[in-house]
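Every protein chain except one is present and positioned as in the full complex.
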Amino acid sequence: MTTSRLLPVATITFILLVLWYIFTFIMNAPFQRDQDQRDGVTSTFSELVAKTMRQPKPTMPAPHQVAQNLYKNIFTVKPTSQRSLVYHAGVTLSSTLLGFLMGTVLGILIAVGIVHIPALERSFLPWIIASQTIPMLAVAPMIIVILAAVGVTGLLPKALISTYLSFFPVAVGMVKGLRSPDVMHLDLMRTYNASKWQTFRMLRAPASVPFFFTSIKVAVAASLVGAIVGELPTGAVAGIGSKLLAGSYYSQTIDVWAALIAGSVVAVMLVMLVDIAGRFTAARMGGRPA
Amino acid sequence: MSVRANWQAILGMACALLAFAFLPMTGAASTFMAVTIIMLIAMGAAASAVRPASTLSNLVLGLCPHIAVYLLIALLPGAEGKASPSFFLALAACWLLAWRLVSVLSGDGSRGSGEGWLARLGVPALFGLWILILWEAITRGAGVPFVLLPPPSAIGARLMSSLPILAADFRQTVLKAVLFGFFVGSFSGFLTAILADRFKFLSNGLLPIGNLVSALPIIGIAPVMVIWFGFDWQSKAAVVIVMTFFPMLVNTIEGLKAAGDMERDLMRTYASSHWQTLFKLRLPAALPFVFNALKINSTLAMIGAIVAEFFGTPVVGMGFRISTEVGRMNLDMVWAEIALAAIVGSLFYGAIALLERAATFWHPSYR
Partner (left out) sequence: MKKTLSLTLALTLSLMAGSALAADKITLQLKWVAQAQFAGYYVAKAKGFYDEAGLDVDIKAGGPDIAPEQVIAGGGADVIVDWMGGALAAREKGVGLVNIAQPFEKAGMQLVCPANGPVKTEADFKGRTLGVWFFGNEYPFYAWMNKLGLKTEGGADGVTVLKQSFDVQPLIQKQADCISVMTYNEYWQLIDAGYKPEDLVVFNYSAMGNDLLEDGLYAMEDKLKDPAFKANMVKFVAASMKGWKYALENVDEAAGIVMENGGQDENHQKRMMGEVAKLIGSGSGKLVPAAYDRTAKALLDQKIITKEPVGAWTAEITDAVK
């Protein structure tokens, strides 16, 4: 895996970095020209390029600016300090994981219920779908204010928003997965006189495993988004969301990009963990190699 | 004909009897109304216990709790926030009977039982209706402040009186940003997956980076997109594209692995090319995954476009309206927009589900 992937990843990363620098120049140049005009100086093209790479509050920060900021906020400050991105990522991660866990459990329960109880499928399924069309992220601040009014504060309101966003992909994927066994296999179980529970345990559940891991990959990313949005109305106290807010409020674009990258790293780590868990499970179950 | 009680009816009757202990139901409600309501609940409970159930008994069960709850809500004007425990007990009794009705209508057996189209449409409709009934009765009965949660009746009235504004917001957000972003995002995710499947170099290099870039929390890229693409709908569509790309990429790549080895070997014995195998075997096998992504994307697209409008926008759009009307304490307007978003999103999802049924009729989950 390492050698076969290293070259392609490095190549594409390199191409992206070059593109990023070009974009940095394109995005920052107009402001720099205005600035020079106001200062009454004329820059040569190479001076202009250099200046666009070191603006304090650029429209688009250059990669090295973001890297420096990341280095400063991760390695030069204590992880427990308010200034540390590690601290903020930790705050966000904790509500993400709580929300993801609650969402996954809820999603599985709903899927199992829908597959086995016709009344539930009829009355519930259409409304689960409708529930996701409510733009929860848009009303999240309002929800947090309402929850605070009834005394729910701290980690839980943020986690609840993550739950709301993450249970849906799990429920939809699992309904599909639990119904994925062939009719032939289901009939076979019936000829064995297997109970509903046995059919579930020996046929439906194993068949749904690939669907499960695909859906929780989406769910974990959704949880992270929920946690970040949930942090916005907490008054910019702690978390990646509050860093984004404070940064964009003071036009500190470098901080914003650093926080975004920190958020993405958290997201990628979570997705990778899910992926590894998925592969491990598939291997243990003796699944056919894809 | 015999009588067999069910737990919903027993619990419902207990609630109704207990309701007598806490009269009056609201500040100014007459005892006559209370007795009428409780009588209706009793009739419904009795009808639910009749065996075998007849059309008549089901009709009584269907009507009684709803008339009772209608009368209950009719007690509220002028008495907001003054409802007693008696009111809520009666409400709970009605709700339990409605639950019984849902169980009866959906039948207890496998698919195909129950009472046909009535059950298929009636059951979810009843469920939704009761969410609204409970919401209305509880917010008004308990006097929840309007600026926290307005009752559905106020939201409905606002919805009806603000149709031109809602139509303009719909045009801006859904017809421009959501549809464009959804199609471009899903399609490019799909194409990228197929390309990545063909060229191992691309998939090896692109996937880890694609995961990183596409897992960017959208709330963060929204202001950046506004800077890049201006404050009109284009920047919102860009957010939607980024949001919908990732689920489609992941699902399609996963789906392309779904065809079994045996089938692939068969294709190989036919000496079919990569593209022939792709179109004749692997893409059809991947379709359930692709539709799964489309369904997830349909809701993500709505959310993404609405949230993106929280940053710089022209003064039209569903997200703009939600964020500004919260500030103006017009919570009824906020919920009217949310309702519009939910309706549009449900129709969007429903259309994709129908398409899926037509395209993947062969999949075991439809047989």
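When the chains are written out, they are named A and B in that same order, and each has its own residue count from 1.
By definition in this document, contacts are C-beta pairs under 8 Å (C-beta built on N, C-alpha and C of every residue); 3 or more make two chains touch, one makes a residue touch a chain.
If you're wondering where the values come from, they're calculated on a predicted model, not measured in any experiment.
The omitted chain makes contact with just one of the residues B:W135, B:F183 or B:F231: B:F231. Although one chain is not drawn, the whole complex shows that of B:L278, B:V326 or B:A342 it is B:V326 that touches it. Of the options B:V35, B:A74, B:V147 or B:L266, the residue whose C-beta touches the omitted chain is B:V147.
Of the residues in subunit A, those that touch the hidden partner chain are 30-31, 35, 37-39, 56-57, 59, 141-142, 145-146, 148-150, 232-237, 245-246, 248-251.
Against the chain not displayed here, subunit B makes contact via residues 145-148, 223, 226-227, 230-231, 310-315, 320, 323-324, 326-331.
Keep in mind that, in the parts below, only the chains that are shown with their structure count from here on.
The mean-CA centres of subunit A and subunit B are about 22 angstrom from one another, to the nearest whole unit.
Remark: subunit B residues 102-103, 106-111, 113-114, 119-120, 123-124, 126-128, 131, 148-149, 201-202, 204-206, 208-209, 211-213, 215-221, 223-224, 227-228, 246-247, 250-251, 254, 257, 260-261, 288-289, 292, 295-296, 299, 302-303, 306-307, 310, 318-319, 322-323, 326, 334, 338, 341-346, 348-349, 364-365, 367 touch subunit A in the complex. Put simply, subunit A touches subunit B in their complex at residues 4-5, 7-13, 16, 27, 59-60, 118-119, 122-127, 129-130, 132-139, 141-142, 146, 149, 168-169, 172-173, 176, 179-183, 210, 214, 217-218, 221, 224-225, 228-229, 232, 240-241, 244, 248, 256, 259-260, 263-265, 267-268, 271-272, 288, 290.
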